[in-house]
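The structure under discussion appears below in the form of structure tokens.
Some chains omitted; the rest stay in position.
Each chain gets a letter, A and B, in the order it is written, and its residues are counted from 1.
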Amino acid sequence: MATVRTPDPNPGWLSEYALSETRSRVPMLYVEAVPVRVDPLGAVEHVGVLLRATETGEMSRSLVSGRVLHGESVRGALVRNLEKDLGPTAFPQIPASPVPFTVAEYLPIPGVSPLHDPRQHAVALVFVVPVAGECQPRQDALELSWLSPEEACAPGMLAEMEGGRGVLVKQALAHLGVLPA
Amino acid sequence: MATVRTPDPNPGWLSEYALSETRSRVPMLYVEAVPVRVDPLGAVEHVGVLLRATETGEMSRSLVSGRVLHGESVRGALVRNLEKDLGPTAFPQIPASPVPFTVAEYLPIPGVSPLHDPRQHAVALVFVVPVAGECQPRQDALELSWLSPEEACAPGMLAEMEGGRGVLVKQALAHLGVLPA
């Protein structure tokens, strides 16, 4: 008798086991976004940084971030992760071009590269995303803080950024022409 | 008796004579914009092209374009020229980054470079600008047409573009990842 196979209700998602096995085999593709608030001429005034509780209960700061699923477009992954982290009323302006402002490489061994992810070798396409609406962080993010370029580059703030992502914030500000002198 | 000098009501603007003299001396800095309509995921669906009447009464197609004035920021020039060409209700999303997708060089002698401007040597910083509102072309522009990437790249359309700007439209579509195969 033929077994009827129900289609995967969540294509692209992997079991914990398959995900961990895959992470040991290939670099994992991520998208990350630096949310920004712009003035009427389009110049960046504030950068959005998420406050998260880590698994051990510590606080750390992060960016919008998530994996690109099998069969999902980079653009689709960006939209999905922005909605996951900023809520449904953020009204992000997804970049018209697929070119990221930087490519971030996370290695599992600490100290080898400025960016570090203990779980895996990850490569992230990083985008700046202007956000016009109201942000309501969801899931594990507790709060979204809007920081001026000076506040975002304060040494204390950069040190709190998860996995060395402070350098991505500085790269974003440099790309936008608003890195503090 | 002291003469009271009224401040220049139009700083940055030059008389016809001064403008023509300046044009013979240095390259003139321009900004240009390729207006686009995007879908909810940010992917480009249509490109905006202006229909203008030239001085000799012929029709030609063009992009949003204008000079950067003395003392004016590149961003300010972009906003001013978008409003001049698309009207006050276009609601353009000015790029957060000052980096253009290409630099266009117009030479006064035809045939030397793909881009040509009989009046001057001009160098334009060219940006892609998503437009969310209603466009009402002003001044000498008669009409704004929204074209699909395929329509914009049709040979007849490209040939009608003023000064060889058809190549800029193709470069914009390539940068956006939607150049027809």
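Everything below uses one rule, namely that a contact is a pair of C-beta atoms (placed from the backbone, for glycine too) under 8 Å apart; a residue touches a chain by one contact, two chains touch by 3 or more.
Computed from a prediction, not measured in an experiment: that's the story for all the values here.
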Oligomeric state of the whole complex, in copies, if 2 are shown: 4
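The rule is short, and it goes like this: only the chains that are shown with their structure count from here on.
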Approximate Å spacing (C-alpha centroids) for the pair chain A, chain B: 34
Residues of chain B touching chain A in the complex: 36, 38, 41-44, 73, 75-76, 78-79, 93-99, 101, 128, 130, 175-177
